[in-house]
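Omission of a single protein chain aside, the complex is shown with its protein chains in their original locations.
Which chain is which? They are A and B, in the order written, and residues in each are numbered from 1.
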Amino acid sequence: MSLLQVDGLGINFGGISAVDDLTFAVPQGRIYSIIGPNGAGKTTLFNMISGIYRPGRGRIRFDGQDVTNLEPHQLARIGLSRTFQNLQVFFRLTVLENVMVGRHLHEPKGVLAHALRLPSVRRANADCAEKAREFVEFVGLRDADRVAGALPYGALKRLEIARALASEPKLLLLDEPAAGCNSVETEEIDGLIQQIARKGTTVVLVEHDMKLVMKISDRILVLDRGRKLAEGSAGEVRHNPDVIRAYLGSHGQEAARAQS
Amino acid sequence: MISALRSSRLAPLLLLALVIAVAPSVFPSVFYYEVGASIFIAALAVVGLNLLMGFAGQVSLGHAGFWGLGAYAAAIGPTHMGVPPLAGLLIGVLLTMLIAWLVGRPILKLRGHYLAVATLGFGFLVTMVLTNESRWTGGPDGMGVPRLDVFGFVIRGSRMWYWASAGVLLVGVWLALNLVDSPTGRALRALHDSQVAAAVNGVDVARYKLTAFTISAGYASLAGSMAAFSDGHITPTSAGFLHSIELVTMSVLGGMGSIIGAVVGAGLLCALPQLLTVLHDYEQVVLGLTMMLIMIFLPLGILPSIAARFGRGST
Partner (left out) sequence: MNGGTAMPEVMQFLFSGLTVGAIYALVALGFTIIYNASEVVNFAQGEFVMIGGMATFFLYAAGVPLWAAAPLAIVAAVVVGLALHKLAIEPARGASVVALIIITIGASIFLRGVAQIVFDKQYHRFPAFSGETPFHVLGATLLPQSVWVMAGAACAFALLWQFFERTLAGKAIAATAGNRLAARLVGIDTDRMIALSFALSAALGAVAGVLITPITLTSYDVGTLLALKGFAAAMLGGMGNPLGAVVGGLVVGVIEQFSAGMLSSKYKDAVAFIVILLTLFVLPHGLFGRGRIERV
């Protein structure tokens, strides 16, 4: 059963088609990677799936439901979450508060109750903080009470993941989680992603690091100039002549090494 | 003991209550009760404005419009509609919040400058209505306001207003502090830092902005009503552009992102002109200069900057 189904998706920006006629399906409980050179439309695709851009054409189905025109917060409600390539961390909040926002949907609403700080709200605050701490620890961060703006880059990347996980999503979109990370950090992120997938969350990953992608992905989608170039298992994609020609030229050796 | 106080969430509130309680013992004359009352009333409006500007990050340049609506509700209710003053106040708050909700829905879709200009326009619109509909409002010369009585107990004189407005302010600050440390507060602070990320985490950004807008309007209306009752007379200038600017300056001065900062900002800006009457002609120069200098050199405002200086190392 595919959790996410994309059919004929397309969008134009000022006359240029950033994504065109894209069709693919993400099976539940797997790690699905999307690769392609810069400008291939990967982040645009993510933005459409997460409701930030409205697609010009095509459909998106999530968990059987047509979600093509839903707003981001509505998508979050039905179990979709994401991280951002250019960190959208809440810099003035603490690490813990960032992740607590991730749990927003699990918190009680009711502004009046909040203003009066009813006992139920106090309890909910404490529960939320406790749960948030679990996610902070899960991604390997300490200093939950530090202001996010003071954290180094690698930690911020992990903070975004913790925040996205805190809503307990069915589908997690990770937009270049290892970008700008050194090899040690990348290993850690790699391990983290696999742990997330093992717990049952479906992961869709956009990444440039070929070693990482080939190692952990169950299926890979290759984009070129907004269109699908290839789709399949790591092995299939690696040996696809179109893909090799377009991208893996220099990365081919990396990928081959990742095999062993 | 200092560190225990610092970590207590309500410590600022207790400190404020202490200062309020102790201050009258050093007042040289009854006049200072009046100054105090006007500070507390202004601070109430600025607390609401801080929730909107500092926490939700939406600039409002027409906030005095809500103050004016509250002020005139306090006057028109008893004078033209025969409702008791207290009912006029309460209806005024509810009506103002309703208007804020209706106006906010379309204009909060705007961002940054557009929103600022739309709020500016709103303020002008309110002033125009208050000036033009003289049958109800008494026109440019304004109208008289009866005394406020709370279930038979009449609030009269600077001393009583000092304690009454202090009480209302303390409750208002308490509610605001609670909000800040709640899911609503976190959602507001989140959407201020990144609307996109907040949305993706399930925050209905439009709804929360509207909530902040409506609540801040309620605070302003309440303040306006109290100012009307305590002054005994109101004019359309209470809804005017200059008053909106005064409120924004108080917010910026004390620290937009700080609830207690609102009180500090109101205190500084209210007290100085009262005590230094010669400044009156220079008011706009001082306001403008303050806004520019604070934003360029001390963008967090006075209170948060001091807090940062002393709180270095702690969260």
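Criterion: a residue touches a chain if its C-beta (ideal position, glycine included) is under 8 Å from a C-beta of that chain, and two chains touch if they have at least 3 such contacts.
Keep in mind that what you see is a predicted model, and the values were worked out from it rather than measured.
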Sole residue of B:Ile107, B:Leu210, B:Ala227 or B:Val263 that reaches the chain not shown, by the stated touch rule: B:Ile107
Options B:Leu13, B:Ile234 or B:Val248, residue touching the unrepresented chain: B:Val248
Contact with the hidden chain (one of A:Ile52, A:Val67, A:Ala113 or A:Ala197): A:Ile52
For chain B, residues in touch with the removed chain: 53, 57, 59, 61, 106-107, 109-114, 116-118, 120-122, 124-125, 128, 132, 196, 241, 245, 248-249, 252, 256, 281-292, 295-296, 299
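Going forward, only the chains that are shown with their structure count from here on.
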Between chain A and chain B, centroid-to-centroid distance (C-alpha), Å: 41
Contacting residues of chain B [partner chain A, same complex]: 175-176, 178-179, 181-187, 189-190, 192-194, 196-205, 211, 215, 257, 315
Touching residues (chain side chain A, partner chain B) in the complex: 50-52, 71-73, 75-77, 81-82, 84, 88-94, 97-98, 100-102, 104-105, 107-109, 111, 114-117, 121, 124-125, 128, 145-147, 163-164, 167
